[in-house]
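Working notes for the structure below.
With one protein chain removed, the remaining protein chains of the complex are shown where they sit.
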Amino acid sequence: MGMIRKSEFLSLRSSEGIVHIRQIARTWAVEMGFSLVDQTKIVTATSELARNMIDFAAGGTMQLEIIDQGNHRGLRLTFEDKGPGIADIELALKDGYSTRGGLGLGLSGSRRLMNEFEITSRVGEGTRVVVTKWK
Amino acid sequence: MGNEYKTKIPEILKKYQQELLNDWMKEQLTAVTLRSDLISEQELRHQAAEFLNLLQKGAESGNITNIMAPEWDDMRQMLASIARFRAEQGFSAPEAATFIFSFKQPLFTHLFREMGQDIETLTNEIWIATAFLDKLGLYVTEIYQKSREDIIDRQLREILELSTPVVKLWEGILALPLIGTLDSERTQVVMESLLNMIAETGSYIAIIDITGVPTVDTLVAQHLLKTVAAARLMGAECFISGIRPQIAQTIVHLGVNISDVVTKATLADAFILALKQAGVTLGKPQHRL
Partner (left out) sequence: MERTYGERIPILKIGKFLLVTIQVDLHDQMALNLQHDLLERIRKIGAHGVLVDISALEIVDSYIGRILGNIAKMSKLLDAETVLVGMRPTVAITLVELGVPLQGVRTALNLERGMEFLRTSMREQQWQGAEGSDRADGNDKEI
């Protein structure tokens, strides 16, 4: 657990909102001084996870937090939706597995792009994905 | 120390605010650790005043033991920025922490003034004060150390980038001779700068030469492969040259798949292949009769 320095809450309701959410994530990443490559990874992971929420749950919320843990500072993003949930998380995390004709890389890809990845989901209740990138 | 004991420190801070500031400034200005070359008296005074202000606010909460609690968030934030400032300005560690520790004397003086008659209370208060200020001082030192590490990391990175220069062999052909042990961090830095160079020079072939690299582990091999893949996505091709038998064995044993990467034993061979692809023909020297 770390100390939360700053926090912001956004809600996402349509696919147009994905671009807006990406811009916010980029602003935070730039402010925190992440390298260009890391900025790109953060914003891309944001795009993937945000899109998942739109495609599967008609929207959701994203929370951004700056975390201080010991010597490190990190950006933590929490994506939460009240969608149908994921029955088989293992399967969902496999590269290429997609239930909507996509590339099936949203979850697995985001995991690779970020340093920490945590997913909880209950069928019929919703899904929560928490990702963190450390500086 | 029981929680029922109510410390008088908040009152003292409020009552003697101006005197404490003046006395503390005197302490700092006469300390051997003063760096008047790195910080002005005005700035120092400003920082001291802010510290006192936050100290008072935080102490009013009643918690003068746990500096990580929310009531001390603002104080920690201020101290962190003071620590970072000193790290960047080139203060030494003792010089950075003295800011806090030099406050003890003025505070004790006023504690004595206020409750010198009551030895027991005075002792309690001094104990509470010193324990707390020590924690703050240690916190400053911790942040200072972290900042120094960050600065060194940054400088190291810059040196790494300078020490692995990318060389232009021909129009459109780059070479990156890697020398020494590669670790994950260094490989990433180097690969990023290679890709940037490819973009900047518009080169379509990059030869990564690892003749001077003794060993390669899985992570490094994977980084190399990712770089080749990334370069391809950009529209450039990478050759890897200088793979020695040991490294070839390691790569195969690690199960890393480099079957779709062009590899050559020497940089020269790779260069010749690159020229061929670039449509350049090398003529043999004409014999003169």
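A and B are the chain letters, set down in written order, and residue numbers restart from 1 in every chain.
Here, a contact is a pair of C-beta atoms (placed from the backbone, for glycine too) under 8 Å apart; a residue touches a chain by one contact, two chains touch by 3 or more.
None of these values were measured; they are calculated from a predicted model.
Q: By the document's own contact criterion, which visible chains does the hidden chain reach in the full complex?
A: Hidden chain contacts in the full assembly come out as A, B.
Q: Of the residues A:M32, A:I86, A:L113 or A:V129, I need the one that contacts the missing chain.
A: Of these options, the touching residue for the absent chain is A:L113.
Q: Among B:L29, B:A69, B:A131 or B:A229, single out the residue that touches the unshown chain.
A: If we include the chain that is not displayed, B:A229 is the one touching it.
Q: Just one of A:G59, A:P84 or A:G102 touches the chain that is missing; which is it?
A: Reading the full complex, the residue touching the unseen chain is A:G102.
Q: Which residue among A:V43, A:I86 or A:V129 touches the omitted chain?
A: Selected residue, touching the omitted chain: A:V43.
Q: Go through subunit B and note every residue touching the omitted chain.
A: 192, 195-196, 198-199, 202-204, 226, 229-236
Q: Would you write out the residues of subunit A that touch the absent chain, in ascending order?
A: Here the touching residues of subunit A are 15-16, 18-20, 22-23, 26, 36-37, 39-41, 43-44, 47-48, 51, 95, 102-103, 105-106, 108-109, 112-113.
Here is the rule we go by: only the chains that are shown with their structure count from here on.
Q: Can you give the whole-Å distance between the Cα centres of subunit A and subunit B?
A: 26
Q: Residue numbers of subunit B touching subunit A in their complex, please.
A: Within the complex, subunit B touches subunit A at residues 68, 73, 146, 149, 192.
Q: Considering the complex alone, what residue numbers of subunit A touch subunit B?
A: Residues 3, 37, 71.
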